[in-house]
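Here the complex is missing one protein chain, while the rest keep their positions.
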Amino acid sequence: MSIKMTDLLVIGAGPAGLSASIEAARLGAKVIIADLNMKPGGQLFKQIHKFFGSSAHHSGTRGIDIGRMLLEEAKSAGVQIWLKSTVIGIFPGGKVSIEREMDDGTTELVTLMPKELVIATGASENAIRFKNWTAPGVMGAGAAQTMINVNHVKPGNKVVMLGSGNVGLIVSYQLMQAGCDVCALVEAAPKVGGYAVHAAKIRRAGVPILLRHTIIEAKTDSNGTVSGCVTAEVDDHFNPIPGTEETIDCDVITIAAGLKPTMDLIKLAGCKLTFDGPFGGYVPIHNEKMETSVKGVFVAGDSTGVEEANTALDEGKIAGISAAEALGLISETDADEKRKEIWNRLDSLRMGPFGQRRKIEKEHLIDLYNKEVKEQKAFA
Amino acid sequence: MSIAECGYLTYDELKEKQKLPSEERYEKGPVAVIECVQEIPCNPCEAACHFKAIKIGDPITSLPTLAPEKCVGCGVCVSRCPGLAIFVVNKSFTSKTATVSFPYEYEPLPKEGEMHKGVNRKGEVVCDGKIVKVTNPVSYDHTPVVTIEIPKEYADEVRSIERERGKSA
Partner (left out) sequence: MSQRISEHVVLDVEPTGKKVTISVDGKEIEAYEGEPILSALLAAGIRINRYTVKRHEPRGLFCGIGQCSDCSMVVDGKPNVRTCITPVKAGMIIQTQDGLQAEKEAAS
């Protein structure tokens, strides 16, 4: 076991973590990113659709290409990316323990003492329970998306999607691009949850959207793997209406029931949390520098409230600039100016009938910080 | 029924929320039809148009508007719209037929000269049509634009072709 020092440790090499590390490294910080995955990029490399947004947000560019750009930028900024590296502990005195798989397959336990820490651990998919929901063939929509778009393997051939938010709509579309058949999209609410244009794409391709419906059972074959899906209409209280059951022949059921911020390490670092429904669950309260109630611990991206890759990129930038400021690499005035520009850009993303609520929630987190955090706890 | 309640645009909802080209403009040749009806933060179509025929402006959530007299129906915006919500319609292709150009990101791509089933916004087959053009240059970034020739009366309906579903299933 060894102890290493570094200016900044970023946990999570997704859009938020990468952009935080790029900003900090460009300002002169020595940066290490730790990520438990085999490849960097978080969930960006499975986003093969063109993104919304303005040109400042790479609009019209596919997520996968934004991911490639970020990796190039991180490389040229001198960021060290540690893959297959799982953070297993954050200890008093600012020690972070990482189980790191080396190139020869052996595992090494490394303890880092970073001066500043950015936690950008993203979010994980929610599940919906129905009979046999644990059977092989029932999976998260994101899991199916990883298989088709990253690993280029179809998890099955005939899919029923549960959930009409943007993830459910986009992954349905991408499953068809991969050559799967999407038999139906099932949604308990009376309205489509995601953007209309995404719904329109899959309707044009012939996918029925069953609103006011839910899945009550996965049918399984003799091996116990999925062979069908029983749907039912729901009443105004979302209870299935007896007698409305229908069975759809399928071998995959994908669940797109929203995401929950991944809080484990943020909690472990001692950051003050609050429950925020629209943001997906418990999230850390933070200030306009993306700094938490623990001094030197910054957050960004979906782990501070589930939004989208574009917002994660910008929040990451803010966290990186703020970490560099804490390291004395940029003056407060210059950092403020950079942050202000990014916040303005974020405001343009948090607009319209879908974005407005996220702006309110974000401001709420910052308000809470200003009210409740009189004195930050020490990290290092 | 609104698009949120069924997942597709009815022609009535489209007419209500977007200003469509006039019949006179349609008769003059190909023109873009923008089927974007929700205020989302997105504006690549505005920059895509070389003729400055599409405007979003500030705020970025404003719906795009088309200046039909500036539009030449080139179809660049069709490939750039992240929502795949722009089409080019040419109602004067021949005296009896029209063409509709639409984004199509599925394999196998149709080929010029092939006959395909034209589908409406709901995915229902409404007519047969002949593929007259498939454009897929590098600048379209993997969003091919397919043009299908169909009987004129379906020009406001057809928005894609029937997809060859689940090939290896």
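Residue numbering begins at 1 within each chain, and the chains themselves are lettered A and B in the order written.
The criterion applied here is as follows: a contact is a pair of C-beta atoms (placed from the backbone, for glycine too) under 8 Å apart; a residue touches a chain by one contact, two chains touch by 3 or more.
On a predicted model such as this, the values are computed, not experimentally measured, just so you know.
Touch with the chain that is not drawn comes from one residue among A:Gly17, A:Pro114, A:Pro155 or A:Gly355, which is A:Pro155. Interface note: of A:Ile48, A:Ile66 or A:Leu112, the residue touching the hidden chain in the full complex is A:Ile48.
The residue from A:Ser97, A:Thr111 or A:Thr146 that touches the chain not shown here is A:Thr146.
The chain omitted from view is touched by exactly one of A:Ser97, A:Ser124 or A:Thr274, namely A:Ser124.
With the whole complex as reference, residues 105-109, 142, 144, 168 of subunit B touch the missing chain.
Mapped onto subunit A, contacts with the missing chain fall at residues 36-38, 43, 48, 62, 64, 84, 124-125, 134-140, 142-144, 146-149, 151-157, 177-179, 223-225.
In the analysis below, only the chains that are shown with their structure count from here on.
Centre-to-centre spacing of subunit A and subunit B amounts to 32 Å, using the average Cα coordinate of each chain.
If you check the complex, the residues on subunit B that touch subunit A are 3-9, 35-44, 47-48, 59-61, 80, 82-85, 105-107, 119-123, 141-143, 159-160, 162-163, 165-169. Chain contact summary for the complex, subunit A toward subunit B: residues 49-55, 59-62, 154, 157-158, 164, 176-177, 179-181, 190-192, 195-207, 209, 211, 348-355.
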